[in-house]
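Would you mind keeping the following structure in view while I ask a few things?
A single protein chain has been omitted; all remaining protein chains appear in their positions.
Coming up: subunit A.
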Amino acid sequence: MIEQVQNPALEIHDLTVSYDKKPVLWGIDLSVPKGAIAGIVGPNGAGKSTLIKSVMGLVPLSSGYVKIFDEELNTVRKRVSYVPQRESVDWDFPASVLDVVMMGRYSKVGLMRRLRKADLEAARYALQQVGMEKFEKRQISQLSGGQQQRVFLARALTQQADIYFMDEPFAGVDAATEKAIIQLLKEMASQGKTVIVVHHDLQSVATYFDWIIMLNLRLVASGPTEKAFSQELLEETYGGKLTLLTEVGELMKKGQYPTREKQ
């Protein structure tokens, strides 16, 4: 079930990525409409992060192309933002919360220029949006996992981009942060921004995302959640792990989506 859309925010055509001649993504062909909150799901090692990284130009493509707003990444880079996995950086780095959030302004400011007051204001506003304004002076090593994720999100927000790629923003965060983040994403989508999120928790898929991309090396499905998020396609994506999937299927039938437990 792969639904293509007209005038997409993100278009991936015949994308193949391989590490050491071993393909980790194979023939991906999809498009995501503007203003969608899209979730990428799939088992471990399905290539979810790799898909985002290849869109951001961080891994070499073996074949295919990626277009964002019908342009090459380099021409629209200022409209694109990226939230890497929280574990990808060293949080003991000597930097304050504000230092990290201000990084979102670097590309706007340009080489050899100093940050201005407007950049500081943009950073403070972003911190407010994620509810971290009281922490701007704190060293990043003194933050909880959820707070770190909010800082990363605030950094992306200062870019004032039109499309956001987020690599597992809900991994290891507390329930309050997860709720705050999804609320923020919905607000962004209502302003016409597109958000594409790598996600792990199948139970929350139906409530969080209006577009779903199911991946397991190949693309299994890409379409509106109500159409694509089906038992059959889940089984195709996750293979043999049926016990979990039946449970999820039961839940879907009943229309109940239990909230996540606090981590």
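Everything that follows uses one rule, which is that a contact is a pair of C-beta atoms (placed from the backbone, for glycine too) under 8 Å apart; a residue touches a chain by one contact, two chains touch by 3 or more; residues count from 1.
The definition used in the following text is that contacts and distances are computed from a predicted model.
Asks: Given the choices "Peroxiredoxin", "Nucleoside ABC transporter membrane protein", "Manganese/zinc/iron transport system permease protein" or "Aminotransferase", state the protein name listed in UniProt for the chain not shown.
Replies: Hidden chain, UniProt protein name: "Manganese/zinc/iron transport system permease protein".
Asks: Among A:S96, A:Q160 or A:Q231, which one is in touch with the chain left out?
Replies: Within the whole complex, the residue contacting the unshown chain is A:S96.
Asks: Could you tell me which of A:G35, A:G57, A:G172 or A:P224 touches the chain that is not displayed?
Replies: The single option touching the absent chain is A:G57.
Asks: Touching the missing chain, which residues of subunit A?
Replies: These residues touch the chain not displayed: 20, 53, 56-58, 74, 77, 80-82, 84, 88-90, 93-96, 99-100, 103-104, 106-107, 109, 111-112, 115, 139, 141-142, 144, 146-147, 155, 159, 174, 176.
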